[in-house]
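The complex is shown incomplete by one protein chain, all other protein chains being positioned as in the whole.
Chain nomenclature is as follows: A and B, assigned in order of appearance, with residue numbering initiated at 1 for each chain independently.
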């Protein structure tokens, strides 16, 4: 019994962690590699969630079909913002980036409230995602298993693409020396837009997948901003693996602490993050500043 | 002969010019005092503005002069607010000693934090201050035995100021008390900014490598300025508690940390007056816009921030200085 419940908690923590990874990895890349601190990243996640709600309720789309739609639309939105706004601020210092994107967060909160109301959005999941499955030793909800599988697949794909395409090295080269990168045949503008688009697409997908796990209301970007930033900074921004490990670590710790010490709330997570950051300010896998 | 005399006077004149009191400053403070008579129905709002302005001033010291952006400055504001609140609940209602003690508590906590923070810069600094703020808020939220949790602290007894002036609902005492504290702190900060230490602080902000090469220790500077800034934030928090007889958990919130940053940027970073102007504009706008609909307030707030970042990077004070300079040029040309 004891073991079963621990296993189930670990399972839930991993599923939660994967979701955190999906919604945070785009920010980790833009922050760590491109030096752009985008606090509005959570707004894209929320947008992905609302898109699912709108498509399912308004147009009767099946849940599964909304997921790729969320990816595409959020990627386009991300690319649009990069082209129109963020591009001007790459060299404007992190304070301006932080402020501008906080402004966008507030605007997105207002718009979401206006369009969908202030309350939580209940979402009726298809029946097969409302079941409980037995995995031998313990039972899990099929929704979480689904999150885990889809999230895991996306993570694997992302890691593969990221390593194979040398994307990280290209972006870093473009940031360090734009001229040089361009003369090596890297289209820097397009590369940055692409990175933003993919990051936002994944974030939107994360938001779409997790409406029933994280909840969805207009204050979502503010509420989850913190978790996203903690995942990114604890993992060490710019490191995919670091972000993944931090997301899993925080996911598992959160699930355990909510189960065993519910009165502590989010305190456990913040304290864990603070300890890690005090001890290792660049994050677990971040590069030390030179 | 005259050449020699001119030459030796010039350096002293240049330094004096830097810290000279300008006419606009007298106008500004006269207006603040006059607002007591001009807007007698809004004394509570004006006190709030003074308090927020003081809080923004503490951030200006840190960000505008030290170049360190904090996303968790509400931690120190809230610490001051809770200290004052707890003192009141424990039966010590003497305002001035309570105020000073709250400032000291926030300052000591700031000192401890700065020992860690002094190693960090820019994004890492932002993130760690953010985490710190969240940690403290969650701590207060959970330790409700002490802090009242979500309900906050109420019924904070405050003795009359100097044993004479009662803190009533009308807000007369609160206004003058808030104004005096803000003005005194402002004078001290203004002095500091125009001292060699202030110059060193600006040098650090401008170019840390160069500052180090002059023998300025960044570590000591960060510790000193962060501690001072935290103490002033604590004073502002305590003022809020004392003038409202209430502490809400919101004093520690991220929204407050972000809000004070926005006020400062709106008013103009690194100008001292920007802190006060920004606070006034922000709070008045919030009052007007959220009276219409709280949702609109968030929308307009967001839009204003975006506009300020894109088009008026030096805030309202910078904008007015630019306009003034242009008017002078026009006038001279004519």
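Operating definition for what follows: a residue touches a chain if its C-beta (ideal position, glycine included) is under 8 Å from a C-beta of that chain, and two chains touch if they have at least 3 such contacts.
Everything below uses one rule, namely that contacts and distances are computed from a predicted model.
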Name of the absent chain as recorded in UniProt (options "ABC transporter ATP-binding protein", "GMC family oxidoreductase", "Pimeloyl-CoA dehydrogenase, small subunit" or "Glutamate/aspartate import permease protein GltK")
"ABC transporter ATP-binding protein"
I'd like the shown chains that the missing chain touches, ordered by label.
B
Tell me which of B:97, B:170 or B:195 is the one touching the absent chain.
B:195
In the full complex, which of B:44, B:212, B:281 or B:310 touches the chain missing from this view?
B:212
Residues from chain B at the interface with the omitted partner, ascending
7-8, 10-12, 14-16, 18-19, 191-192, 194-200, 202-203, 206-207, 209-219
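Methods note: only the chains that are shown with their structure count from here on.
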For chain A and chain B, let me know how many angstrom lie between their CA-based centres, rounded off.
34
Provide the residue numbers of chain B that touch chain A in the complex, in ascending order.
63, 69, 71, 116, 119-124, 126-128, 130-132, 134-135, 138-139, 141-142, 254-255, 258, 261-262, 265, 295-299, 301-306, 308-310, 313
Spell out the part of chain A that touches chain B in their complex, as residue ranges.
31, 35, 37, 85, 88-89, 92, 94-96, 98-100, 102-111, 113-114, 118, 222, 225-226, 229-230, 233, 237, 263-267, 270-271, 273-274, 277-278, 281-282, 289
